[in-house]
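Got a structure for you, written out below as C-alpha cells; questions coming shortly.
== subunit A ==
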Amino acid sequence: MESVLILLPLVMAALALIVPSNYWRPWLLPFTALIHTGATLAVILHPEWGSQTVWLKLDPVGTIILLTVSVLYLFSAFYAVGYLHFRRERPNRIFCASLLAFLGLVSLAIWAHHLGLMWVAIEGTTLVTAPLIYFNHTPRSIEATWKYLVVGSVGIALALLGTFFLAYAAMQGGFTASLNFMDLLKQAPGLSKIWFRAAFILMLVGYGTKMGLAPMHTWKPDAYGEASGVVGGIFAGGITSGAFLALLRIYQIGNAAGESQFMAGLLIFMGLFSMAVAGIFMISQRDIKRMLAYSSVEHMGILALGLGLGGPALFGTLLHVINNAMTKGLLFLSAGNIHRAYASKSTDQVRGALRRLPLSGALFLAGFLAITGSPPFAPFISEFSILNSAFSLEHFWAGGLFLGFLFLVFIGMGITVLKVVQGRVPEDVEESPYKDSFLTAAPILAFMAIVLGLGLYIPDFLQSLLRAAVSFLENQG
Partner candidate 1 sequence: MNELINAIFVIILALNLFALGSSRIISVIRIVALQGVLMGLLPLFIHSHLTFTAILSSAAAISLKGFVIPSIMIKALRDVQIKREVEPLFGLLPCTIIGALVTAAVFLICGRGNAVGQSELSLIIPTSITVVLIGFILLTTRLKSLTQVLGYLVLENGIYMFSLLLLEAIPLVVEMGMLLDLFVSIFIVSIINNKINRTFASLDTRNLSSLKE
Partner candidate 2 sequence: MIDLMVHLLFLLLLPPLLMGIINKTKAGFAGRRGAPLLQRYYDILKLLRKGMVLSATTTWVFQAGPLITLIAVLLAGLLVPLGSSPALFSFTGDFLLFAYLFGLARFFTTSAALDTGSAFEGMGASREVTFAVLTEPAMFFAFLVLARLSASLSLAGMLHSRFVALDYPGSVAPMVMILLGLFIVFLAENSRIPVDDPTTHLELTMIHEVMVLDHSGPLLGVIEYASALKFFVLGSVLINIVMPLYTDRPWLNWLMFTSGMIGLAFLVGTIESITGRLRLPRVPALLIVAVLLCSSAFVILLR
C-alpha cells in the first residue's frame, strides 16, 4: 500500500513531464489524488495492508497527518485543474510534476520511521515545491522562490544537524548510534541529556523554519503571497503538517526521555512568540495572501503551544492540525478566486468581493471566522480544548496570552477580510472574465463542509484515531 502512496505520485510526476497536452495534463492531479485518498482510507481501515518495516511504518500519529494531507490534496487537486484551465497561457508541465512529486515525498516523510529518511523526504518537498512558487515567472516570484530556498534550506540543514545530534546523544548514552525512530524511542531514557536538548533545539528551529514559526517565518509571506492560491493551501496545510510531524517525532522521543518540562518551555515560548508576531504583522496588512501567510504562522504557533502544553492539550493539537489544514485550504482557494477576479490581491483594489464573487467572497468570510476560532467552526473546538488544557495545567499566563493574541489576530485579519468582502467594487477596477466555476468553487465548498462538520460533530472513527495518536505520542501502548 505504501508503494501506492509514495511511488504512484512520483511515477505520475514523471508521467506529467512526458504528457504533451497542457490541457489534459492537470487531470493527472485529481486522478492521482483520488487513488491516494482511496489508498489512505484503505490503509486506515486495514492497517495490515501497509508495511510494518523498520524503515516504513504508518503509526497513529502519521495516520492523522496522512489523512489530513491526502484530503487537503484531493480537493486542491480538483481546484488546480480549474485553476490551470484558467491559466492556459502558462505551461504547466513543471507545475503538475512538482505537485505530484510533492505528494509522493510528503507521503514518504509520513511513512518514514527513520529520522534520516524523513529528513531527506522533507528536504525533498522543499525542493520540489520551489518551482510552484516560481510558476508566475515574475520578478516578485523569483524573489520569493529565492528566499524560500535559502531560508528553508538553512533551516532544514539545522534540522539535519539536530538529527545527527540525536544519534550522537544515543551514542553518548552508550547505545549503537541509530536514527531509527523505534530504536531511539526505546533508548530514550538513556540518551545523553545535553545532546538531546541540543538536538531538540536544532530540530525545533530547523523544522520550525519549515513550519514557519517566528522568527524563522520570514520566507512564508513572500512565498505564500506569490504562489497561486492552490499552492498556498497545500503549503499551509500540507508542508507545514509534514514538518510538524517531524517535530512530533522528536517530541515523542523527548517525552520518553523525560524531557517534557524542558521542551514545554521552548515550545510554549516559540508558540506564543509566533502568535504575537503574526498578530502584529496582520494588522494593516493590505495583501490578502500575505495576511493568510501570517495566519499560518499564527496557527503553527498554536500547534507549538499545544504541543508544549502537552498532556490533555495533545488531542486538541492534533485535531488542530486537521482543522488548520482544512480551513487554510478553504481560505487560500477562495483567496485565489478573489485574486483572479480582481487581478490584484491588495485591499486597495479588492473590495466588495461579496458582490463580484458571491460564493467565493462568502466562503472567504466564513473561512476568516473559522480560522479565528469562532464557533461553530472546527478550529474553535481545537483551540478551546488547547486553552482548556492550558488552564487545567495551571498555565494561566500562557492561556491568557493565547486568548489575547487570538484577539489581536482577529482584529488584524478582520480589518483586511471585511475590507475585501464588504462594500462596493471600486469603480476603477476592471471587469473580470473570471466567474466561480464548478471546479474552482466545489472544492472550497467541500472544505467548508468539513470545517463546519468537524465544528459540530467529530465522527467516532476520527476520535478513535486521534485518541490512538495521543496515546502513541505519550508512549502508552
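We take it that a contact is a pair of C-beta atoms (placed from the backbone, for glycine too) under 8 Å apart; a residue touches a chain by one contact, two chains touch by 3 or more; residues count from 1.
On the choice of candidates, all candidates are chains of the complex that A comes from, given by their letters.
Fair warning: this is a prediction, and the values are worked out from it, not measured in the lab.
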item	value
Complex partner of subunit A (touching, any copy) among 1 or 2	1
Complex contact set, residues of subunit A against candidate 1	114, 116-117, 119-120, 123-124, 126-127, 130-131, 134, 139-140, 142-147, 149-150, 153-154, 157, 160-161, 164-165, 167-168, 170-172, 176-179, 194-195, 221-222, 225-226, 281, 285, 290
